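All protein chains but one are shown at their positions in the complex.
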Amino acid sequence: MSDIVNVSYLAVGPEIILTLGAVAVLLVDVFRKPSPRVHAWIAGFTLALAGVVAGFQWTAEPSVSFSGMISIDRFGTLATFIILGVAALGLATAWGMVERLGRRGAESIVLVFMAAAGFQLMATSQNLMMIFLGLEIASLSLYVLAGISRERVQADEAALKYFLLGSFASAVFVYGVALTFAGTGHLSILDLRQFFATYVVLRPGVTLAAMAMLIIGLAFKVSAAPFHVWAPDAYQGSPAGIVGFMAAAAKVGAFAALARILIAGFPFYQDVWSDGLALLAAISITVGMIMAIAQTDLRRMLAYSSVAHAGFILTALLGGPGGLAAVWFYLAVYTVQLIGAFAVVSSVAGPMGAQSPLSDYTGLADRSPFLAGALALFMVAMSGVPLTSGFVAKFAAFASAWAAGYEWLVILAVLASVAGFFFYLRVIVLMYMQEPAVAEAPGAAPARFQAVGAVRWVLLIAIAVTLLFGIVPGPLLDLVRNALPL
Amino acid sequence: MDFPILSVLVLLPFAAAVIVGLLPSRRKELYLPVGIALSFLPLAASIWLFAVFKTGEGAFQFVEKTTWYAPWGVSWHLGVDGISLLMLVLTTILVPISLAASTTISKRPKQFVVFNLLLEGGLLGVFLSLDLFMFFVFFEVILVPMYFIIGVWGSDRRIYAAIKFFIFTAFGSALMLAGIIAMALMYGRQTGQISFDYLDMLNLQMSYQTELWLFAAFALAFAIKVPMFPLHTWLPDAHVEAPTAGSVMLAGVLLKMGTYGLLRFNLMLFPRATVDAVPILAVLAVIGIVYGAAVAIVQPDLKKLVAYSSVSHLGFIVLGIFALTSQGLQGGVVQMINHGLSTGALFLLVGMIYERRHTKKIADFGGLANVMPLYAGFFLFTALASIGLPGLNGFIGEFLVLIGSFVTLKWFAIVAASGVVLAAVYLLWAYERVFTGPVHNPANEKLLDLNAREITMLGVLAAFMLLLGLYPKIALDRIAPSTELVLDRIEATTTYEVPYPGRIADIVGVSAHE
Amino acid sequence: MADFVIRNIWLIILLPAVGTVLLHFLGRRIGEPWAGWIASSAIGGSFVLGLIAAMPLFAGEAEAHVVHVFDWIPALGANAELLWDPLSALMVLVVSGVGTLIHIYAIGYMHGDERFGRFFTYLNLFATSMLTLVLANNFAILFVGWELVGLCSYLLISFWFVRPSAAAAGKKAFIVNRIGDFGFLIGLMIIFSTFGTLSYSTVLHDPGSLLGAGAATAVGFLLLVGATGKSAQLPLYVWLPDAMEGPTPVSALIHAATMVTAGVFMVARTSAIYALSEPASIAVATIGALTALFAASIAIAQTDIKRVLAYSTISQLGYMFVGVGSAAYVAGVFHLMTHAFFKALLFLGAGSVIHGMGDEQDITKMGGLWSKMKVTAWTMLIATVAISGIPPFAGFFSKDEILGSAFGRGGWYIVLWAIGLITAGLTAFYMTRWFVLVFLGKPRWDEGVHPHESPKVMTVPLLVLAILSVIGGFVNTPFKKGLEHFLEPAFEGVKLAHEPEGALLWLLAGVSVLVALIGIFVAWTMYNRPEPTAEPLAAKAPNLWRRMANGYYVDDVYGTLIVAPGKLLSAWSAFVFDKKIIDGFVNGVGIVVRRISAALSPLQTGYVRNYALVLAAGIVGFVIWIIGTGGF
Partner (left out) sequence: MTVTAGWYFTLAFVLFGIGSIGLLIRRNALVMFMCIELMLNAVNLTFIAAGRELHDLTGQLSVFFVLVVAAAEVVVGLAIIVAVFRTRRTASVDELHELKG
């Protein structure tokens, strides 16, 4: 199995291309001092090429290479696809920020690419150590991205908090890796499964603790409660333009890794970990929904809502292999909604925007009907109203958990969804049903916001995806049904 | 049936919404006329359906089934029976009327028309769905346009009302969603293929305990939508704050989703639980009848009065349904239509006077019959229909319900009958205070009577009220076979026996039982 | 000819219905007086059709005809089916006959009213409804008519809606009737749940086979509740005096001659059910007798020209109830018919007086009209004598047959007979008082009042009705029971009560005539003075008189016992229970969730150390949980 000769560059093709692209951006930046347009071309080309290579992965036979480190399977490839898409949309959203950052604009592109590559590695790795590396590559990039706009103190605060807590979680994760190794002698996920299939672990304490720590490390990344505490601050403090990418990519990579580790590596402990995940899901859904209600800043609210959504995705994961389709579908459509929502936020707050208080959105429908309409749709989708992708995603998640016997969790989740309407609808209320407060300076009209440049396209794509997969979810569901880990 | 008439019917309003949405934004004056014109298409389709519908057959007709997503067993499954047929006609009639009543909407007129059309599409979907997933999709998606209609174009406390409406009703359907999922998975365990299909669900085997839980989940969703006492408090707020078109659709059709759901799903899918739950629902229905009426009496706001009257009237429908007799069920269904027509018309009327005077307070009026005789005439006519005056539609439903429910629910029916008295009290007292006596408020002296547009709208509704009152057979002939099927199912699956009092063969006029 | 009409008996209803529709849409354009003539000819046409259709019945043909018009509510066995039998024929003739006269009269009476056309629309609608009521062949159609006449009553009472009192009176009539209908409805429910249909053909054909004695009593009582509402009996009579707010032809037609007799008609129609229940019959008769006495005593002290007649109507309806309650259905219906003649006449006469006096209604401000309004006065005299029960006028025969039949049944009915007898005396008394105060003595008019006789269009109907009041009684005398023979087929299978035969008959008749004469005499001596000062009785028993004049304050009692607490309860439900408790709970849930959220929000302190603590706690907790569930 650990055949050193087996080197398949296809398996890491997208990551290599992203890295090369990042290098190209840096080099071009150093030597040519080009206009952002050139960066855009390079970035676009890189992402497209990575996508094409991922396409080849999709059609390739599942295999493992690099001594069992990296695999080609549709599971990983699907994650790669989604992450590339998220990166493309996220970068497009952040383009305003990239331009404003000047020299550091190129850096931000590089960081996005590196983060994407890291998360993709998390999804495609068959080895816990490799997953840790991917996690760290991605996390470190995100820490920097969080603080990239240095003119704002909040950005620094967000970056530092994210960094300290993230490192803590990483340490826990890697401790989990170490304990797994100590308990079983294996780091490869396939070996782990083999091990558990062959031996009966009489004293599973260490192994279970290790598993718990692996879960915790990844739960931190997906911002599942109670490991979510960093998320609101990081979401709020980071530049508006890039938050969407940060949140979305992390969710995809970490959930992919989590699903792979648990389903492929620890299938024999499914009843243990699924109870644990159910607990996390319940806490996440409850905490996320309740905390979101009191928020006055849209980004913070979205952060708490993403905590709840992490809970919903965990709910989907309870179904085990059968629930994976629900996980994928949820990730695919939720990340698009999330980026879409942040695209609106960055249009309103500015790409480097510090604050996004809800009061900025009062009467937005009259000033910026397109932005308001888009945000309203994303809110509706996130709250899970039918004919949007959000409903299908929730539905699939609930069905998965119900089938796995977690009826209580489904009931909790549906009720929490209702509570969720409360704050999602409040955004719509502000935008559509209230007039902006009278401007303090007489004659000062409330600002009009517009989706500029690429953001417009991001929004259109996000709207299309949200509606399309809400009405015709079949194709995507069929696609993700095949995305099982080796 | 080759031509997918039902799909076309459901999709027409959505298409119309898109067309209106694409109208150029500088031609503001076009939105409403185009919207009204387009809303005649579904109307024409539903009338055509009504005409070609085979009477005497209780089963679903014009059935269409296309896979939506096969692995989940979700399909685009449409069908119409006598019960849904009438709801279609009612919906498609009320939409053009409620749009025509919205000429004073000046704020974001395009969105207004679009949301109304989306609402119509959703409603038609609800009534035609033969797939639980699909049903839920439409059932839930309706909240959004209605939320906007109330929240954007409503009056002062519109936001409170809109959110309350949305969350309250969404709360109910949340548990129903869990129930639907549970049923589909249960079906999957039993047959190997998950299915949300309504007709498949009829073959679902389940334990009595499960059936009770599922019944409760569905009943809660529908009871909130109806709304039944004590889950009704969203209704007065929503009705009062909504613009006229919103109130008309809300009272006219949206509430019927609840009673329709009870009939279509609770009775058919959970017959054993239904039979055992009758006392609970009957008690709540009867309380609703009396309570709604009692509360309506003292309302100082005309619209709120009509809103509470809905609580009372809907109680009759629920009572009729859970009486589990031919007469009660037929009455319940007819009453759904009747209430849609008469309460819809009442809200139109309140809207008309509100447009003129910008108040709905009863105390602000008085003697209006002097200055607006036509308006007074229509109001009285509609009020009488609502009271259940024989010869008008309301009577048919109430009479059938009361008589039908007495057979099985003696004391409930007796208490419910007092609602008939109270209805006269609140509506006629309101009429007296608003329309009779001299005009004592100078603001009312120069009011204009109805114009041609308003007369047309009300005239159409009035004509239907009269038609259904004088010749309800056109409705009953279509309803009865379908309601008989409901009873047949309950009889087949439980020990309950539908009583046919008298049992003298030649006098029970229901053809299905010959 | 007759066959054709019978087969299409719905034509009788259709004619005024067409009139209604026509006048509704074109009434204003047609205008005065043609709208009135159209309406009159519509109902007149019905009368003619009724006569034609009744020919075979007059000729002694006993067969009842059921005409199926169309399916209405098949599930209730309630189709649009009409029944043509002697009872419905008689009612049709009375309703359309008297109705026609009143229609014609109204053309004069309503002269100059700006809503002239609308008035006749309503009148024709009433005719339609009343004819539907009497022709129905099932309880549902009966109920349709029953409710629609109530509607017409409402519309016509509040015809002059600008007067708040008129509007209030109309509403009161409707609501009180609805209360009666509440009972009626429940009665129908029992009938349906017993027979599975509401069709007379089944229900009234040997009801005893399915209806037990207890159920029959229940049905009887419940239908009686409906009847007390419609026919203004105790305790639901309160709307009728107020109904005098309506134009006088309305009072004559609806609140005297036809609609209010619907209860009597209904009891007669359902005689098969009442025959099954002695208690129900006794209840009918007792209510009737009590109402008769009660209303008569109030009538004594009224000063409004129409209110006297209103209470008198209530009282006379009581007689009819005694009749039908004693199983003397023919007698009850007979009195219904004669009462229609003389009471319509009285009201029309009163209208004529009001018309002539320039809308004055207070009889203490009248007097001496005899010379000014000859025709009116003469016809009123006839009517007064007729209602007082003086032979050979119409009222004598019918009233006497009722009293005789009651006496003949013995037992408790003897008490009712006695009450009836006292009432007869009171009737004679108050009618004489009424007549004397209006027409005799010295004028007590207000200044500027110039009484004059009414136009021909009003007096001709008076004359016709006067003739009927004179001869109407001869259709059913003890010597020749024409009406009884005519009606008997309608009461097939029901044991009818009869007057005693022979000497007792004469004795009873003599006693009642004597009582009536005493009444007349007393009233005459009290009031027929050139210048009657105050009420002689008011001086002797001021408290009693005040109570009688105010109808024993029944309205106030209802107000404090029912209306006020009802409103209070309703207000409590609406503004306390609904707002504070139910909605308070709903809003409370929302508030609590928001409070929780707001309370938890500060826990996210912003301090990294706190966050790390949460993380650490989460880590420890989760690891322990996992090991706890999975084993160590």
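Here the chain labels run A, B and C in written order, and each chain numbers its own residues starting at 1.
We take it that a contact is a pair of C-beta atoms (placed from the backbone, for glycine too) under 8 Å apart; a residue touches a chain by one contact, two chains touch by 3 or more.
The structure presented is a predicted model; accordingly, all values stated were derived computationally and were not measured.
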Shown chains that the omitted chain touches within the full complex: A, C
Options C:506, C:607 or C:632, residue touching the unrepresented chain: C:607
Residue in contact with the excluded chain [from A:99, A:156, A:366 or A:407]: A:156
Touching residue (missing chain; options A:7, A:23, A:52 or A:171): A:171
Touch criterion as defined above, residue of A:187, A:250, A:425 or A:483 at the omitted chain: A:187
Option touching the unshown chain, where A:236, A:284, A:400 or A:466 are the choices: A:236
Touch list for subunit A against the chain that is not drawn: 129, 132-133, 136, 140, 143-144, 147, 150, 153-154, 156-161, 163-164, 167-168, 170-172, 174-175, 177-179, 181-182, 185, 187, 232-233, 236-237, 294-297, 300
Chain not shown, touching residues in subunit C: 601-602, 604-609, 612-613, 616, 619
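One rule holds for everything that comes next: only the chains that are shown with their structure count from here on.
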Length of the line joining the C-alpha centres of subunit B and subunit C, rounded to whole Å: 36
Interchain centroid distance [CA atoms averaged], subunit A/subunit B, Å: 43
Junction residues of subunit A, two or more chains touched: 422
Contacts with 2+ other chains: residues of subunit B: 167
Footprint of subunit C on subunit A - complex, ascending: 160-161, 164-165, 168-169, 172, 203-205, 208-209, 211-213, 215-216, 220, 225-227, 229-230, 232-233, 269, 272-273, 275-276, 279-280, 290-295, 419, 422
Complex contacts: residues of subunit B adjacent to subunit A: 68-72, 108, 133, 136-138, 140-141, 143-144, 147-148, 151-152, 158-159, 162-163, 166-167, 170-171, 174-175, 177-178, 181-182, 184-185
Of subunit A, residues touching subunit B in the complex: 365, 380, 385-387, 391, 395, 398-399, 402-403, 407, 410-411, 414-415, 417-418, 421-422, 425-426, 428-429, 432-434, 473-474, 477-478, 481
